[in-house]
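All protein chains of the complex are present and in place, except for one that has been dropped.
Let's turn to subunit A:
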């Protein structure tokens, strides 16, 4: 104490006290910061919900009802969560063009900011799967081979070996997964859009979803290569058979016609 009282009039004492005070405030701020941002977010969130509700009334309410309660033309959106909205609107499936066996993927008409607002509004109707963050869906470092095994076990029966898509009953189908972003793949597994079953984290943990995304990216993404040459759509023996008939036998018959047309002739002169 003696030392402290002896130096309390030191010229730098004020600086030290200031630093301590700053550290204390900073520390306290850091300790309570999450609550602080949440508070700030809440306002942003309510703003987003507000904006989302406006977008919803224009683009969605005619089928899903003014309060998302659903009508005869569209299901209730209470409890579908923001992930479902982000997937459906982000891939252009919603707003739907027309009712039918299945709503196809098309050009996205909302910006990501608008989609987020819509998602916020729909999420406010009832708790549901939340839009994943990049750390959740990013396939970096995932086990591709394990993903392949999981894919063949859970996905291939509708989406084909490498996600080329396949037919379901009465005009429904499992779409081609080529060019689908990791986020949308994750959300599809999470929410089970349209005819797809959902794979919540309780049945398929986040890590397995990442593995599957990594596999799909490896075999059907932009960087996927086909070591054997043209993949012929990756559809298996039907396209191979068609190719063999049209180009294989077709070329051989053309060659046969050419050979037969060039017969040996006794040359004079």
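Criterion: contacts are C-beta pairs under 8 Å (C-beta built on N, C-alpha and C of every residue); 3 or more make two chains touch, one makes a residue touch a chain; residues count from 1.
In this section, contacts and distances are computed from a predicted model.
When the unshown chain is looked up in UniProt, the name that turns up among "ABC transporter", "Cytochrome bc1 complex cytochrome b subunit", "sulfate adenylyltransferase" or "Putrescine transport system permease protein" is "Cytochrome bc1 complex cytochrome b subunit". The chain that is not drawn here is touched, among residues A:164, A:187 or A:208, by A:164. The missing chain, though absent from the display, is touched by one residue of A:45, A:108 or A:231; that residue is A:231. Only one residue from A:48, A:144, A:188 or A:213 touches the chain missing from this view: A:144. Within the full complex, the residue among A:94, A:174 or A:213 touching the omitted chain is A:174. Not every partner is drawn; the one left out touches subunit A at residues 101, 143-149, 152-153, 156-162, 164-171, 173-174, 215, 218-219, 226-232, 234-245, 247-249, 251-253, 255-257, 259-261, 263-264.
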